[in-house]
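One structure is given below, encoded as structure tokens.
With one protein chain withheld, the remaining protein chains of the complex are depicted in position.
To keep things simple, chains are lettered A and B as they appear, and every chain counts its residues starting from 1.
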Amino acid sequence: MMRPIALLVMGTLAASAQTILIRNATVHTLAGEAPLEGASVLIDNGKITGVGRGLRAPKGAEIIEAKGKHLYPGMFDAFSVLGLAEIGAVDVTRDVSEKGDFNPQLEAVIGVNPESEHLAVARANGITHAVTAMTGGVMAGQAGVIHLDGWTWEEMAIERGGPLFVEWPAIRVYSLSPGQSADSKRPTTFKAAKEKYDKEVAEIVAWLDGARQYAKAKQAGLKPGEVDRKLEALLPYLAGERPLLVHADREREIRDAVAFTEEQGLKMILLGGEDAAKAKDLLAEKSIPVILGPTQSLPPREDDAYDAVYAQPGELAAAGVKFAFATFTASDSRTLPYEAAAAIPFGLPKDEALKAITRYPAEILGLGDRLGTIEEGKIANLILTDGDPLEITTQIEGLFIQGKAVSTDNKQRRLYEKYRARP
Amino acid sequence: MRPLVLALLTAALAPAATLIQNATLVTVSHGTLEKASLLIEGGKIAALGPDVTAPAGATVIDASDHYVLPGIVDCHSHLAADSINESSVAVSSMVSMEDVLNPEDISIYRALAGGVTTANILHGSANPIGGRCTVIKMRWGRDAERLLFQGAKPGIKFALGENPKRGSKPVHPGSRQGVNDVIREAFLRAKAYQAAWKDYDAARQAGRRALPPRRDLQLEALAEVLEGKRLVHAHCYRADEILALIRLADEIGFKIRTLQHVLEGYKVADEIAAHGAGASTFSDWWGYKVEAYDAIPYNAALMTRRGILVSINSDSDEEIRHLNQEAAKTIKWGGLSEDEALALVTLNPAKQLMIDDRVGSLDVGKDADLAIWDGPPLSVYSKVLTTFVDGEIFFDRELDRQRRIELTLEKQKLLEELEGKKPSAEKEPAR
Partner (left out) sequence: MRRLSFFLLLAAALSAQQPDPPRVYAIEKARIVPVDAPTIDVGVIVLRDGLIEAMGPSVAIPADAWTIDGFGMTVYPGFINARSTLGSPPPRQASGGPLSKGPEDRPATTPWLRAADVFEASAENIDKWRAGGFTSLVVTPQQGIFPGRLSVLNLGEGKREALVVEPEVALAIRIPEANEAYSGYPGALLGRVAYVRQIFLDARTQQQALRVYREDPAGLERPPYDRALEPLIELLEAGKPALYPANTAIEIGRAARLAAEEASPKMIVYGAQQAYEEAAAETLAQRKIAALVDVSWPKAANDPDPEAEPSLRTLEFRKRAPESPAALARVGVPFAFYAEGANSPDDLLDGVRKAVEAGLSAQDALTALTLTPARLYGVDDRLGSLAAGKIANLVVYKDDPFEKKAKPEMVFVDGRRYDAE
């Protein structure tokens, strides 16, 4: 059965086929070798089962003719609120934070709304999977990793309990505007700010120590009433089974967080990292990966170079720091490729940019064996394009999530068609 | 900052003539010229084409493999403003952005680095009728008066929808209907104000004694709108409120020059086109509030196809740095041509601001406001190398490198002098 590409775009493809052969494409595997011209990729039961030239379609397989097209791994937004937030200004449509500062037991993924319009909008530009996370407080909860398609959040979840979001405290000295009075929340001297910071760090230590105590007690045997869900939730992180997503921007705080997690025996991913390049040698030495805040951001300080944020990924790459790009939003998730592309004119090699929205985030999150490249055995999250996916004018012509062709149709497209046809 | 920047730039500035040669000239108004040259004289584009040569004494810039694009014009910005909203009243037309311009805002420099040379500086959207707006050129390092785009018509901000409803009661309206009503009421008062002055002038002409009416800054701006002397830039989102404003304007007798944001403009495109309003929209922002939930990235393209003069604006000190890329999105979402896309951030906003006789395209006689790019301006891989305003260089990547070094040294010196701090070896500028 042959199906023209255009139909994929129109979203009429039934998503039932289990076996698909995409053939004659330029396949960008990102697995190390040069793009394979005129190659095919075989998908079966959600996984990639073959990559190369001369692959044959098994009986009953759907064949997608992709001559002149490019096949890439689907894009991975390494930090977002996809599925958790619908309308920015309407709080009741947002499930991105909980009251209280320490909520390590919360799982972001169980709040993902599979019908969120943002998922379809992101898909239309080639985003196939994402970290979706709660923020706020200090330990905001466990980020989820999701496919941007599925009937339920459970089907969408790649990892139910992902990395723990930790807002690293910051030393912030406030200058008060008229009418404001100094209080413990707004220290006006470095001394007071440092004291506040030390206290906040000590609080994190107390939670971790509490969890260690709890682990011991648990070994000794807990009665049902003694189960503490928050401490319980910290155990996989203490055991180094899962990483912490540590949000920090300033150099001093980044260095502190690295030293802290090392001392505590925790696995750390730096999140945000506005000044990460200033600590690049440390990050490289300690192999701390980074999920960078949006590249299309203003430099944090007036005297920073105009291209400070654009140039940082290139500096990190040169220093050997592994990083991924992310949008930190739901509605702008579709701009992920441009966050990567924005770093290229300022020093980031193009293939590194592409890997930082596909392969590297998968590796950073411990999913490198399942996602990020086009290789046998990986989950078939793929995009078919008419060109370079980092270029804005490139069209996404086909999208596959867990081996199923998923429509790139969405609310916006429908509104467009509707009003284009207004007499 | 100012003395330093000037010190670095003045030497290089304002030669009598500059020739940019061997460039790809993206004129926007009449196609793209390969291997062509552009001559700047007296701050204006003096000539352009394949055979233009440098007069004696001209500075020659070789731009092989490079592209020259007209300076980007942003029809909606709040940069260089120390105060944005006078939100305490429903009609704040007495206030003026000209009063609060901050020529030292580093965002001006950063916008230049994105190839932007002109921006419409708007009041915020807290009131149905907001403050007076002004058009500036990015003459970084000059004082506030030199930022002003001399000869550009002044504007005024209107705002519909959620934002003007958010203010405190009883000052602000609580519904879209109320917002519309506030605007109607204000214009009725403005008409009465016009009449009072007319009566006074008539009495004076007739030699009758009369007391002068008060000069009312609030109503004066609206009278100027009625007289066509001040351009209305109306912030709006939903189709219903857009249509209601158009009908109100038609009834009262004023023109809406541009609808700003106008995210549902595509739903009432014919009505907008019939009124003659321009539309200045975002490329792809959506979902941040209810009235932005039906926003579509095809908006600019669809409105263009329905005959509306459309621009893409930034409304952001960050977004303004890559308006070229925002324009490219209309090729992807809605299929505009490259020239149409580029016009969205150059010639079209210039037309909307009625300054297209001066800027917006590469044409002989226009101001030499332009930028040299190292690749096709619609590509994510391109960046600005040099930006000219009135033929003077206000941004240059090489000079920027020097500027960073100077800045670092100067800071070290000042820190030593002020605080006795020793210079730290680590403070070399990045890259």
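One rule holds for everything that comes next: contacts are C-beta pairs under 8 Å (C-beta built on N, C-alpha and C of every residue); 3 or more make two chains touch, one makes a residue touch a chain.
Here the structure is a predicted model, which means the values were calculated and not measured.
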**OP:** Return the single residue from A:Asn24, A:Thr93, A:Asn113 or A:Thr188 that touches the missing chain.
**Re:** A:Thr188
Original post:
In the complete assembly, which of B:Ser96, B:Asn120 or B:Thr134 touches the absent chain?
Top reply: B:Ser96
**OP:** Specify the residue from the set A:Lys67, A:Lys199 or A:Arg301 that touches the hidden chain.
**Re:** A:Arg301
Original post:
Which positions on subunit A touch the chain that was left off?
Top reply: 171-173, 175, 177-179, 188-191, 193, 250-252, 301-303
Subject >> Residues belonging to subunit B that touch the chain removed from view >> reply: 1-4, 82-89, 92, 94-97, 99-104, 123, 131, 143-145, 171, 209-218, 407, 410-411, 414-415, 417-419
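Definition applied: only the chains that are shown with their structure count from here on.
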Subject >> List of subunit A residues in touch with subunit B within their complex >> reply: 86-90, 117-118, 121, 277, 296-299, 302-303, 305-308, 311, 315, 330-332, 334-335, 338, 341-342, 344-347, 350, 390-395, 411-413, 415-416, 419-420, 422
Subject >> Contacting residues of subunit B [partner subunit A, same complex] >> reply: 106-107, 109-110, 113, 162, 266-267, 269-270, 284-290, 293-298, 302, 305, 317-319, 321-322, 325, 328-329, 331-334, 374-375, 378-383, 400, 404, 407, 411, 429-431
